[in-house]
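Only a single protein chain was left out; the remaining protein chains are all shown in position.
On to subunit A.
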């Protein structure tokens, strides 16, 4: 009992105080970031709609809601979201079964392939579906180019992954013995599924459906690229009203409408998620059995059709057609990426835009991971006081908001508030930091969602065990929390980077012509006439897709066990 260095029992008030201050700072820094770069710009934009000549004026609501166009747009938005969600869920459940409940050679590869669409930039997806469905494309005979159906197909393309991964993650861990018990009581496979498995999966399905609904209702790039002329959702209408008609009042009212829809969807998602976390305690182990070609024929057929027809075909078409040149096949489109396009469509070459993209995405990732990491760390604590726990729950929800608020709203809000932030004489609009900050705001919720479940899953007694072995609070963070959070931290970095690379809504507002990013130049290229520009758009989309896929692949490699969401 002599070797151990025991410190005197005198209270170390100074150290404790410093530690507490550190936690408070860890909560305040992200809040300040979110307040300055999200709440304030959005509030300022919304307020512009309600304040006329220095007085509150709610006349905007009456005007906007008496316009039949508004109701048509709300109807389109809800219709698009409902159809997209239902289709994603119906196709996703068989996919979850095949990819998470069954075992077959190449499963990991197919799982990886299914993940790709979710992280692809919306503009790339839009261009890929155009390449597939346009009259000159392989499926041109269907006449689906720039229709509601095309938009829904693209939305399913995106959100299929969300359903498969969310539902599959739970299904994989469901104890198969409950279903076996039902079978032994005389239930047919279909009846056992309907009465035992499906009810157990319901929370995950509800959670996935509400998230998909959110993504479908706020889709921007896809609707802009694939929508027929005059087609508008709330999100695109906000964009049109602010940029083309400069009607801030209408845009503000629509932003409020969107906030209501988003808040409702988030509420449902939150409820479903907490139910799912409870349900998970009842389950154990993973249990996949090998795929049976006879009994699993139906789900297998559906999954194969979706993976090949809906996921692989548009991407394959995009790749193939990027090599199409007026007089046959060649690398001309890729060579042209070093130019500013036909008739100088752009201010920068596509390669310069790619460099811009990488630079802004790197900065955005830095901000998003720093802020999101702090939020996840703070929210994962379990304070003794009830008030503290409640405060953390609020903090958790608040940081989910950017997930649903229109990126267009954020982008435009930046323009009107950040000329002199907090009265300081720093015009952030010209500093080059604006785009990365806006992208970080969009990426923070994803970072939190990836890291938080992992940090929460650490048994608090593990930290206590380390403390009783003499580890200081800082050392506990470093030796207990960090090793567990490191693999998902890699994934969070990947997600943040991929999201920033593909971010279009806010960036399209904020990027100046000479700092345009890849999604922005792709959108400009397909908007300009000329086969050369269109070919360049295809080639640039391939480059952007490859960049994103590479980043995600690296990130997935870094991650071991899957505990987080998405």
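Here is the rule we use: contacts are C-beta pairs under 8 Å (C-beta built on N, C-alpha and C of every residue); 3 or more make two chains touch, one makes a residue touch a chain; residues count from 1.
What we mean here is this: contacts and distances are computed from a predicted model.
Q: Leaving aside the chains on screen, match the unshown one to its UniProt name from "Cytochrome c oxidase subunit 2", "Ferredoxin", "Phenylacetate-CoA oxygenase subunit PaaA" or "ABC-type quaternary amine transporter".
A: Matching "Cytochrome c oxidase subunit 2", "Ferredoxin", "Phenylacetate-CoA oxygenase subunit PaaA" or "ABC-type quaternary amine transporter" to the record, the invisible chain is "ABC-type quaternary amine transporter".
Q: Among A:51, A:102, A:467 or A:554, which residue is in touch with the absent chain?
A: Touching the chain that is not displayed is residue A:467.
Q: If the missing chain were put back, which residues of subunit A would it touch?
A: Listed in rising order, the touching residues are 1, 3-13, 15-16, 384, 386, 459, 461-462, 464-473, 475-476, 479-480, 483-484.
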